[in-house]
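A single protein chain has been omitted from the complex, and every remaining protein chain is retained in its original position.
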Amino acid sequence: MTHTQLSPQQKLELYYWMRLTRTFDDRMLALWKQGRGVGGTFSERGHEAIGVGAAYAMYPDDVVAPMHRDLGCYLLRGLSPRRIFANLLGRETGITRGRDANLHGMGDLEHGIIGFISHLPQSLPVALGVAMSFRYRHEARAALTFVGDGASSAGLFAEVLNMAAVFNAPLVIIVENNQYAYSTPLSQQTKVPDLVVRAAAYGLPGVTVDGNDVEAVYSVVRQAIDRARGGGGATLIEAKTMRMLGHAIHDGAEYVPRELLAEWEAKDPLRRYEGVLQQEGVADAVELSEIGERCQREIESAIEFAEDSPWPDPATVSEGVYAP
Amino acid sequence: MTHTQLSPQQKLELYYWMRLTRTFDDRMLALWKQGRGVGGTFSERGHEAIGVGAAYAMYPDDVVAPMHRDLGCYLLRGLSPRRIFANLLGRETGITRGRDANLHGMGDLEHGIIGFISHLPQSLPVALGVAMSFRYRHEARAALTFVGDGASSAGLFAEVLNMAAVFNAPLVIIVENNQYAYSTPLSQQTKVPDLVVRAAAYGLPGVTVDGNDVEAVYSVVRQAIDRARGGGGATLIEAKTMRMLGHAIHDGAEYVPRELLAEWEAKDPLRRYEGVLQQEGVADAVELSEIGERCQREIESAIEFAEDSPWPDPATVSEGVYAP
Amino acid sequence: MSETATNFGFTDAADDQDRQQMSYIAAISEALRLEMRRDENVLILGEDVGGEFGGAFKVTKGFEAEFGPERVLNTPLAELAFTGMANGMALMGLRPVVEVQFADFITTAFDSIVQFAATTHYRWGSAVPWVIRAPSDGGIRSGPFHSQNPEAWFVHTPGLKVVAPATPADAKGLLIAAIRDNNPVIYFESKPLYRSLKGYVPAGEYIVPIGKANLARQGDDISIITYGTQVREALKAAEQLAREDISAEVLDLRTLKPLDEEAILDTARKTGKVLIVHSANRMLGLGAEIAALIAERAFTWLDGPIYRLGGLDTPVPFSPPLEDAYRPNAAKIVQAAKELAAF
Partner (left out) sequence: MSETATNFGFTDAADDQDRQQMSYIAAISEALRLEMRRDENVLILGEDVGGEFGGAFKVTKGFEAEFGPERVLNTPLAELAFTGMANGMALMGLRPVVEVQFADFITTAFDSIVQFAATTHYRWGSAVPWVIRAPSDGGIRSGPFHSQNPEAWFVHTPGLKVVAPATPADAKGLLIAAIRDNNPVIYFESKPLYRSLKGYVPAGEYIVPIGKANLARQGDDISIITYGTQVREALKAAEQLAREDISAEVLDLRTLKPLDEEAILDTARKTGKVLIVHSANRMLGLGAEIAALIAERAFTWLDGPIYRLGGLDTPVPFSPPLEDAYRPNAAKIVQAAKELAAF
């Protein structure tokens, strides 16, 4: 895999977004433990390289339909930590104005983002439709979407692979294979350890990538997006990673062998990229920790903003069911 | 492909069932043209070798969930032409007592048959469940089911392939690839001309067979059933054939190129098997036409039975919604 | 049996030039054609809608030739995905019109409709303007899976709109309104009316606003509230009742969601006696909501119990005598109305 050449500046951007994502995640979890959260929420620890690397590979006019572990993607595409935190806390200033929970529903077409719904993997056909709208209008744009290893067992995944191939849709689908679907390990989910084999069954090219290597993710996604934008059709990418925490905030994930977690902890995408950057001389430890502090400040101010934000007015509860 | 050895007697049985199926089909179509039908109906012309060959490969205690082009399978499994014809005509003596239409709902567990519903491909998970009940009870039995090329685009097909593999279910799935789904040719349905490639994507063995060769069908299905009954798990079989008439009785299928039909007409499974039987000296033309006459008589008497049968009593319309 | 097999009248939609006698199905085709000519964002997708074929009922016959295969998109057999695809297209400003081959198969697309499309605007403010055309209803001997009337499920779902035209003119005017609406609209068209009902259809742009019922016949003694195929039956019944000196008002709802509450309450208050009729299963069919609405907001005007006549609470049976027993029709409406009038 030859990586598309990234400048030092770009590499630092990748790092910044991963670090921001991790910081957000850590602070969110801490808040919840303190009882300051509302409802449940999902951690994306371990997934930073995928959400960030993929979003970084997009062009501004591309559109993405992320899933519940793609916080980095939302951030990079321009949803501010403030609005996201306010969403998590159900405030009027959140993206859904208190209508949808945690990372659900965080759609904003100004930023080319489709809001997520729980029913897995509903983002896929919607992203296909976005891609088909580009094809319909003869625009050189691509749609990108994500799906979990678990959700790849849902028939909708196959329907979309097949239709994307039939229609030669400018679509990139990334399977975030994090080994688990809630408590169910991949071996109970399917007999094929490599989900990328599904691509060939529907006539699509399939690529596997190390989901903990942000530059590798960037590179394969960029190639797939370029291909899609150039009229070459859809690609299925399998990014291998590990879900490092429970399914959601309440879940201790006792069912995951501790050795497996330890093995993957050593491949932590953020730590690993810090090593790369230092080795390549892109940044030293001090510079990296400065970025970290910047992220910390941003997230703290986002939390402050969110907690200070007003609750939605109950009198508005019935507003917005229909578009005018 | 080495065929399991069939005796002359068995070959004649295969022929008889195919011929009975064809005769039924021809007479049904004629009846409908005369305005003696009720509602619509499906022809299985061209599919005789699949339904018959597969059903002949079953053991008595196996269970089958056929689809709308498997008349031969219903007949061979023991539903009499009388009850089927009466069903087509909506009579009290039909299998569904006038409740379900044409070949739908012709289930009879005494004969190990699951009734068909329109929603494609709903027979698949039901057959999987039947197979899982055998596994659950540690019975060496298999479930068999059919699906069209069109219905293989439905996500449910993929869900079932995947679950059959995960659970090592004693299940045999036959794709009847007849090149068309209603008016939609295979090339608009999927980019993969060989649907059997889907098997590998879910970890199942896949086999292709000439769907117009009844002995070949028998042979591969028998092997798959033996494997399933022996605990070896599920198999996907793709039987290639051609839908020789319209989608249903009202459809003239003008969208099918006439050359394609001519090409397949030459491979007609019934004519072809007549050739084989004569060449092998199993039967001569006279004997074959005697079988034909026997079939004709059976079908005529079935039609008579059906047309003489009473209509269901409208007072019973609400009966049977719930099991007692 | 009195009725013979119709095979749903699978023939080409007549390009009827006589606007006085245009068929219900030709009105649907015309609305689609006009909207596609007017707005490039309108496209059609579904199984078998394209090619020379033009759909199971030939509604889009000739469309591919006029509009090209990109705007008349033949899909694989995958309702959940192609309806989800319509969600994505609609979000990007297209106006897809999805044909489900029979209304019965709309259940296969259920998640894409009730979970995604219905909730999106409420959750994050983006509109999902599509139309699903769903050929519904029975009486034509097509059995449990080609005769369904699933509208109640969607009327119960916030975020959707639901319409059900009963005349050729409304078939045209409601379809145009549905395509221009900024919300997901399910358009239940009546198979039994396709070629058997003809009438005047205004030429050119003709819009029947969503949310407005039609008082199809005025009367004083009793209100028959209905929609879709049963409007014709109710009108026949009203004539019969008139001959027996019972003056029946017939309200054709046209839109099932949002309901025209005022029109419903007006007729209920006027006559004080209400009979609701629909082909769909009676239990928790739309009639239940209408009865409940009236029992709450027109209670003091009522002079008798609220009657409902629906399909029986069984799957739709195939055999003619069973299906006839299953379905409401003019004779049954007359009988129920007379009973109610005598209350």
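We call the chains A, B and C, going by the order they appear; numbering starts again at 1 in every chain.
Quick note on the criterion: a residue touches a chain if its C-beta (ideal position, glycine included) is under 8 Å from a C-beta of that chain, and two chains touch if they have at least 3 such contacts.
Since we're looking at a predicted model, the values are computed, not measured.
Displayed chains that the missing chain touches over the full complex: A, B, C (touch as defined at the top). Looking at A:Leu14, A:Ala181, A:Leu204 or A:Val217, the residue that reaches the missing chain in the full complex is A:Ala181.
Among C:Gly50, C:Gly138, C:Pro192 or C:Gly285, only C:Gly285 touches the chain that is left out of the view. The residue touching the chain not shown here, chosen from B:Thr23, B:Thr41, B:Thr93 or B:Gln122, is B:Gln122. Set against the missing chain, the residues A:Gly98, A:Pro170 or A:Gly233 yield one that touches it, A:Gly98. Listed by residue number, the positions of chain B touching the unshown chain are 63, 65, 95-96, 99-100, 104-109, 114-115, 117-119, 122, 124-136, 143, 155-156, 159-160, 162-163, 166-167, 320-324.
One chain of the complex is left out; on chain C, the residues touching it are 104, 107-108, 110-111, 114-115, 118-119, 122-123, 144-145, 152-153, 155-159, 257, 281, 283-289, 291-292, 294-297, 299-300, 302, 304-308, 312-315, 317. Taking the complete complex into account, residues 32, 35, 37-40, 90-91, 96, 98-102, 104-105, 117-120, 150-151, 153-155, 181-184, 188-190, 249-251, 254-255, 311-318, 321 of chain A touch the chain not shown.
Note that in this section only the chains that are shown with their structure count from here on.
Averaging Cα coordinates per chain and for the whole protein, the chain whose average falls nearest the overall one is C.
Greatest Cα centroid separation from chain C: this falls to A.
Note: centroid distance chain A to chain C, computed from Cα atoms, is 41 Å.
Chain B and chain C have CA centres that are 36 Å apart. Under the contact definition stated at the top, the residues of chain C that touch 2 or more other chains are 76, 78, 80-81.
Shown for chain A are the residues that touch two or more other chains, namely 155-156, 159, 162-163, 166.
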